[in-house]
Structures are given as C-alpha cells and as structure tokens.
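One structure is given below, represented as structure tokens, and several questions about it will come after.
Of the protein chains in this complex, all but one are displayed in their positions.
Labels run A and B following the written order; every chain starts at residue 1.
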Amino acid sequence: MAAQNLVAQKPDVIVADPLLNIGPAQKIMDLCRSMSLWPMTFGLACCAIEMMAVGMARWDIARFGAEVFRPSPRQSDLMIVAGTVTKKMAPAVVRLYEQMPAPRWVMALGNCAISGGPFRYKNQYGIIEGVDNLIPVDVYVPGCPPRPEGLLEGLFMLQEKITGKRFWPNPPVDGPFEEGL
Amino acid sequence: MTRYADTGQVAGDFYTNNFAKTAKEGSLILNLGPQHPSTHGVLRVIVELDGEYVLRAEPVLGYLHRMHEKMAEVKTAAQFIPNMGRVDYGHAIAWNWAFVGAVEKLAGIEVPERAEYVRVITCEFNRIASHLLWWGAYLLDLGAFTPIMYAFDDREKILDILQCPTGSRLTYSYFRIGGVALDLSEDCLRRIREFIPWMRSRLPMYKDLVSDNIILRKRIEGIGVIEPEQCQRYGATGPVARGSGIGYDIRRAVPYSVYPKLDFLVPTSELKDARGRYDVRMIEIEQSLNIIEQCLELMPEGDTLVKGAPKPSWKVPKGETYFAVEGGRGKIGVHVVSDGGKNLYRTKLRAPGFSNLSLFAEVSRGTILADAVAILGSLDLIIPEIDR
Partner (left out) sequence: MNALLAGIPLEYLAECDFAKTGQSLVAFVSAGSIVSAAKRMLGEGWHLEDLAALDCLEGFVVSYHFAHFDKPGRVTLRVLAPHDKPEVPSIAGVFEGAEWHERETRDFHGVVFPGNPNLIPLLMDPDMADCFPLRKDPKSRVKAREMLEAGEVVFISPSFTLMTPDAPAAEGKESGGAAATA
C-alpha cells in the first residue's frame, strides 16, 4: 500500500444522526463521553514519553477521566498521535483510525504530528508533514515535546469541543505558580 | 497462512510475503506491531509460531526513519545539535555529546574543565532517567503496573533538575561546540544535593519490591541467554554485553572528558540472561549517583563555553573523526567526514540499539512468545535511534 494514494483522500466519514435526538439526553451523553475518553496508545516517538508521563502520578490524567489507555483501536475513542508519522507508517495510521468506532476524536500531539516538526526540510523524503494530511484532527497540541500540562490543556479543549463548555479553571497567566519551580 | 482465494498470494504486505517464503508448512505467521502496547516505539516483529514456540523472528524497521543522516548534510553542524536530542530521547545528552565531541575532535577545540564536569553530571543524570524509564516500561511489559509509577516519580525529579540548565524535559539540545549552553545555577546544585540521598533511599525499596520479587525472577531468569561470542559477532555493547560478562565500557576502555579522574565500578554479570542485564542496569543507576557526587566535589569554577566558540557560519575543517561515548544502551559512535564546507559531508551515526536488536532473531529462536517479549524488553530498545 503506497502512502501516496492515502495522502490524496481523506476517509469518507459520515456519522449518521442518531435515531432519537432528544436534546437533554444528547447533552448528558456528550458530557459522559467527554469525561471518560479512552485514549489509544499510539505513541510513535518522543512525545509518547510525555504521554506516558501524563498517565503517571504527577500529572495524572486519571483525574479527568482519560486514564484507560487501550492498545486496541476498537476499544478506544481518542487517538493521540504522539510523534512523527513516516511514509512507511502512514497506512497503519489510517487503518487504525478506520478501525475506531464512532464517535472518535484525534489529537495531534507535538510538532511532528501537526506539521512534520523539526524533520521538515526542503525535499525531504520520509515523513508525512502533519497527520492531518491523512486523518481529520480535532485538537492540535504544539511543542517539541509538549509539556504534560499542554496535553491536559488539549484534553480540556477537546472536552469543550464535545460538550460546548470548559469545566476546569484556566491556568493562571500571572501567577500564583507552583512553589519552587 | 491465509491466502487470497483468487491469486493464491499470502495475505500480507511486502515484508510478510518475503518472510513467508521460507515458512514451514502448518506454522502461524504473526505480526507484532508496529503499533503495540509497549513503549519501545514503532517496532514490528514478524514471528513464525509453532503453537506457542517461536520458530523464527524478524524485526522490521523503518517506521520511524527520520532522515537524521541526510539532515546532517543539509544543516550546519550547530543546526544539527537539536536532531541529536531526538535520535534517542532516552539518553539524549549522550548523543549530544557524541556529535559535539566528534566535531570538537576534528576541529581541535578544547573544552573548559568546568564544562567537562557539567557535561558528566548532566549525562549521568540522563543515564539514570533512561534506566528508570527502561525499568518501569520493562515491568509494564511483564505485567506489573506499580514500578512504572515509582520510576516516573523519580524521573520527574530528575527532569526538574535537568530543566534548570537545559530548558527541556526530554529532548535536550544542551551541548554546544566548545562547551555547554548554560551553567548549573546554585538552585540547581542545591536540588542535586537533595536528590542524591533521596534516590539512594529508594533503591533498597526497588530491590525488595521488584528485583527480589519471585514473579519477576521466574519471568526473567534463564531466558534470553546471549553468549559473549554472539556479542562479538553482532557488535552488541552496553548492558547487553556487560550482562554476558564482557566488561566493556567506553568510559573505561577509551576514556574521554574527565572520566579518568572519577572512581566508579563497571558492573558485569556472569548470568548472561535477562536477569544479568537487569542487574547490570540497576547497579549502573547507583554508580551514576556516585559519579555525580564526585563531580560536585571536583568541579572547578570557570567558563562553560570556550572563548571563541564557533559561530553559526563556522566552517568545519577538512578531515574525518570517529568519536564514541557510553550511552545508556551501549556504545554510541559518530563518524564525521568534512570537506571544509559549512555542512558536514557525511555523518554516520552508530546506534547501539541497532546492533543489539540484530541479535534478537537468533536469541529468540525456540522460546515461547511471552519469553520473546521479555527478551525484547531486556535489550532496552529505543526505536528512533535504531531507525535514525
């Protein structure tokens, strides 16, 4: 399977409207979905280590419901593309995305997943410059690698996208910051 | 094997088809990866199974080939240093050192003594962080969820220390040609002095909880035996070779920087199996703490970047050099060839994981699949360095 063919087309994803579209019930479903997103372990490169750090005791993504990292795409609803996608890996990325059941979301973590990152140079031959050339992306988290707080911010923005409102306080821009850091 | 009904071709891609050419009748060809729930990265292993037993295994690489050697030809020497942080994110500072050391050797640039000590301190901290990451991830592969929590907690402290001079948590571009970017501040030195006894107090707990744990011992003792002459034929170095009894450490064999002044042990194990490699790495964490303590005492005052350090438009002198350092995974080698221009003519990166992984095919023959995964974990692989 050549990556070149896949770059040209995005998958025809049409999520049908639900049969019963009761407003308040949809809102409750969306709230439940956003507070219990199950990410897929799709760590490709360096950003994967920051994704693991987010799951650990200090940054603790479990507080926000997303601690259950499933290896199988069929059991997950958030694909965190953490790392560089090479042309050799591209068919696997698309296949994994297609195996995820709807509703599904994609977070592009790190500069490589957003635009090719530090590996983008003139006439480069090996990487896909941004995973949004292959699959539709919902949240972009910049950084090389982004801090775990950045990943958490991306998660909050995704929750805002799903439910329409943000539930967590905004980070303090002018302080107070963590003692001693 | 599954075959397409109309063409009779084996269902699979280029590599599976190539692998299936010499497959035995009735065996199962299984594809592990490139996406799989362990943290080595994007490694794909095609195995031929007879029930649970591995008849043949072939690692397939290239899923994270990020063109580092080509980028060394299109970027200047100083522009290439950030790449070195990303080749092996586990021990990024050692790769920084290997490249910068090769260029300095070629150009004949002397690094100030304080900078040498700062280099050793940051490199050894990075080594501890790399071994902790390996340890937590290995036990996660084997099914234990607790050790990785503790390992990452320790690692966060190290990352806070290394963040002070370098500014990064993971992919360091800290070294410059002629020294390092920033000196260690007083605050940083205070944190280092607090960290060392705290880490020393954690190691006995790890020994009781994990190293002497009967389940771990049953899982890793006796599997993945690597003979010393296999290490020679494949060029395996680092804890893989030291776990088989070969006492080869670049810091002792071809000393560089201030390592001749430092007193530390090079652990080896006569066990030759995964347990031997495990023990070697755990002792190396302790030895790195010793090295850092000695450096704090011996470090003189002075500059951390040589006066007249190369500017961005600097042309590398003509010639070639090979420089090797001891990374967390083994011997990191950088061979630079320069034709006198701003960009290097050729940079060959010798990754220790590349040679270490190439012996997996031979070592995993005849083991059961669960043991093959344990052997893979004991080799401490970071795939971006193998794929470069």
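One rule holds for everything that comes next: contacts are C-beta pairs under 8 Å (C-beta built on N, C-alpha and C of every residue); 3 or more make two chains touch, one makes a residue touch a chain.
Predicted, not measured: the structure shown is a model, and the values here were computed from it.
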Out of B:Ser27, B:Asn290 or B:Thr321, the sole contact with the unshown chain comes from B:Thr321
Looking beyond the chains shown, say which of B:Ile161, B:Cys231 or B:Leu305 touches the absent one.
-> B:Cys231
Subunit A residues touching the omitted chain (full complex) | 2-4, 86-88, 125-126
Which subunit B residues would touch the chain omitted from the figure, given the whole complex?
-> 14-15, 18, 61-62, 65, 67, 69-70, 73, 102, 105, 108, 231-236, 241, 246-248, 253-254, 318-324, 331, 333, 335, 337-340, 345-346, 348, 350, 354-355, 358-359, 362, 387-388
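Heads up, the rule we're going with is that only the chains that are shown with their structure count from here on.
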Tell me, which parts of subunit A touch subunit B in their complex?
-> 1, 41-46, 48-50, 52-53, 56-58, 69, 71, 83-84, 86, 88-89, 92, 96, 118-119, 121-122, 124-127, 144-145, 147, 181
Subunit A touches which residues of subunit B in the complex?
-> 13, 34-37, 39, 41-42, 62-67, 70-71, 74-75, 82-83, 86, 89, 133, 148-149, 152-153, 155-156, 160, 169-171, 384
